[in-house]
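Here the complex is missing one protein chain, while the rest keep their positions.
First chain written, first letter: the chains are A and B, and each begins at residue 1.
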Amino acid sequence: MATRTQERRLAFLATALPPIAWVVVFFLAPLAIVWAYSFGQNAGLTEVDISGTFANYTRALQPLYLGIFAKSIFVAGLTTLLCLIIGFPVALSIVFASEKWRAWMLLLIMLPFWTNLLIRTYALIAVLRTEGYVNFTLEWLWDNASWFMTLVGLQPLGDFTPLQLLYSNFAVVVGLVYVHLPFMVLPLYAALDRLDRSLIEASLDLGAGHLRTLWSIVVPLALPGIISGIIITFVPALGAYLTPDLLGGPDSQMIANVIERQFKKANDWPFGAALSFLLMYATFAAIALRAYYSRGSAAPGHGI
Amino acid sequence: MAQRRAPLEYNRMWQMRLWLFGVFFFLYAPLVALVAFSFNNSKRNTVWRGFTFDYYVKLFNDQDLLIAFANSLTIALLATLISLVIGALAAVLLWRYRFIGRTVVEGTFMLPLVVPEICMGVAMLLFFTRVLPWPNDLPWPLSLGSIIIAHVSFCFPFVALVVGARLASFNKEQDEAARDLGANDWQAFRDVLLPHIKPALIAGGLLAFTLSLDDFVITFFTSGPDTITFPVKVYSMLRFSVTPEVNAASTMLILLTIVLMILMMVMQSRGQKKG
Partner (left out) sequence: MDQALAKDIADADVKPIISFRNISKRWGSAVAVDNVSLDIMPGEFFALLGPSGCGKTTLLRMLAGLEVPTEGQVLIDGQDMGDIPPNKRAVNMVFQSYAVFPHMTVTDNVAYGLKIDGVPQEERDRRVQESLDLVQLGHLATRMPDQLSGGQRQRVALARALVKKPKVLLLDEPLSALDAKLREAMRFELSQLQQKVGITFIMVTHDQDEALAIACRIAVMNKGSIAQLGAPSDLYEFPGSRFVADFLGSVNMFEGTLIEDKPDEAIVACPELDPHRVYVPHAVLGQEMSQVWVAIRPEKMNLHKDADTPPAVPECPGSYNVARGEIKDISYLGDISIFHILLASGRLIRVSRSNRSRFDQDNFNAGEKVWVSWAGSSPVVLQS
């Protein structure tokens, strides 16, 4: 009969080993290999020689690739900003809705999130194509306006030239906002929900208008939640692959597309590994920034 | 007389209503159109030519697609089962024991949630081609092994989170009572802890299943020509020909995801009610 301590140790090991072993072997190890590869170079068609060289990193920091990094950060940032602007009123609306409505609204916001990313992106293609819904509607409006003008005696408008919305940076941003909007709404909702409403009433009572109240009272107190939402939106947007791939044009490449190319077409795995790790560092930097912020400033209480 | 709006009743402002309408329209119109046009009797997607189930018939007769779907389901099932075990153990580990390096272990478990998908895909690709080459001639379903393993790696943290949240509401005294009555660690776990976390296991399992089923990027990197999954197949269909068949396939996937998610929510709320 095993002793108590032996038994406890056995139980501990039985609980600890499987997950830790898994994480080490099937997660950390692969990442470590990528890291190792980033210091390697191609030696022959399939062989890679891990020579400890920094060549891949220096190449990654060349203007060409740096530019793509910068563009990815810009696109992700723009996406995040748009999601914030669009999502804030939505979150506000849900917080101030009645109980019954609130549950439904949250569900409706989350439903697209559960839908496959591929499908959501594909749905947008149908919308943005030259023969897509947007152009279809515009054409319809154009033709009707033209008809109306002939009615009034004016010259009809010329032929309708469809807008080239797809395969552009515009489409990529639209697609990213479309996919990531639910990510932004939830943390905003959580932060606004915790806010004491009498603070808003007090601000109004003291003479502030709604916008002023929003800016001076609501935003500062909901800031931790806003930062969360920004991080949760920015990080996935930065590493997005499908959306720029399906919706973007030849100059809309984001960092994930470049990485993919290294592993499929260009067959330069060490370089791809280096790029991957740079992306990971950027991600960690963003998260560390957020952790630093929330620890550095004492998060104020809500409505004392 | 219409009642004037109280200052905090934002939802009665017409601007707010317009905004909400705009947002929900923006989110849903493309999806609704996609589903609607899967019934369109036309190769082109913008003009409605009549209602038909043709493309669904085509879908169900498309061998490649069906195989891909079977692959996806199998992967999801196996990955879920393994994720449940690993995730539950991870949650219990963090909840029950104090040990050196606990914070590091906790952080490491949550790492897969933070690492960008493409980095994980790349890592898995490298691992399964260079370090642990997965034999190409294994019988099905073992041939899907590499994909399954990759899926487990990013699914189990979600399971751990869900189970962990449920564990937080567990009254430790029940565990102690069981031991007081003579149960050893395993028995206490099986008879007291496990029943309590069952709703979380079901919810977490459904979550993992959906994530696995929907995954594209990581699967894209770990699958080969013989081990294609449903999203990857749809992707290649997308790149080459956009027919309503793709719409039909997408609609099926949407339906499946929604059903699973609703099931998960029902399970979650049941777990909360039992307390």
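Just so it is clear, contacts are C-beta pairs under 8 Å (C-beta built on N, C-alpha and C of every residue); 3 or more make two chains touch, one makes a residue touch a chain.
These figures come from a predicted structure and were not determined experimentally.
A.B. asks: If the hidden chain were put back, which of A:D49, A:E131 or A:D205 would touch it?
C.D. replies: A:D205
A.B. asks: Footprint of the hidden chain on chain B, which residues?
C.D. replies: 3-8
A.B. asks: What does the interface between chain A and the hidden chain look like in terms of residue numbers?
C.D. replies: Contact residues on chain A toward the absent chain are 196, 198-199, 201-209, 212, 216-217, 220-221, 300-304.
Criterion: only the chains that are shown with their structure count from here on.
A.B. asks: With centres defined as the mean C-alpha position, give me the chain A-chain B separation in Å.
C.D. replies: From the centre of chain A to the centre of chain B is 18 Å.
A.B. asks: Help me check something: in the complex, which residues belonging to chain B touch chain A?
C.D. replies: Interface residues on the chain B side: 7-11, 16, 19-20, 23-24, 26-31, 33-34, 37, 44-46, 85-87, 89-90, 92-93, 96-97, 99, 105, 108-109, 111-112, 114-120, 122-127, 130-131, 149-150, 152-153, 156, 160, 184-186, 189, 210, 214, 216-217, 221, 231, 234-235, 238, 242, 246, 250, 253-254, 257-258, 261.
A.B. asks: Which residues of chain A touch chain B in their complex?
C.D. replies: Counting only chain A, the residues touching chain B are 7-8, 10-12, 15-16, 18-20, 22-23, 26-31, 33-34, 37, 48, 86, 89-90, 92-93, 96-97, 101, 108-109, 111-112, 114-120, 122-127, 129, 131-133, 136, 178, 181, 197, 200-201, 204, 210, 235-236, 238-239, 241-242, 246, 256, 259-260, 263, 269, 272-273, 276-277, 279-280, 283-284, 287.
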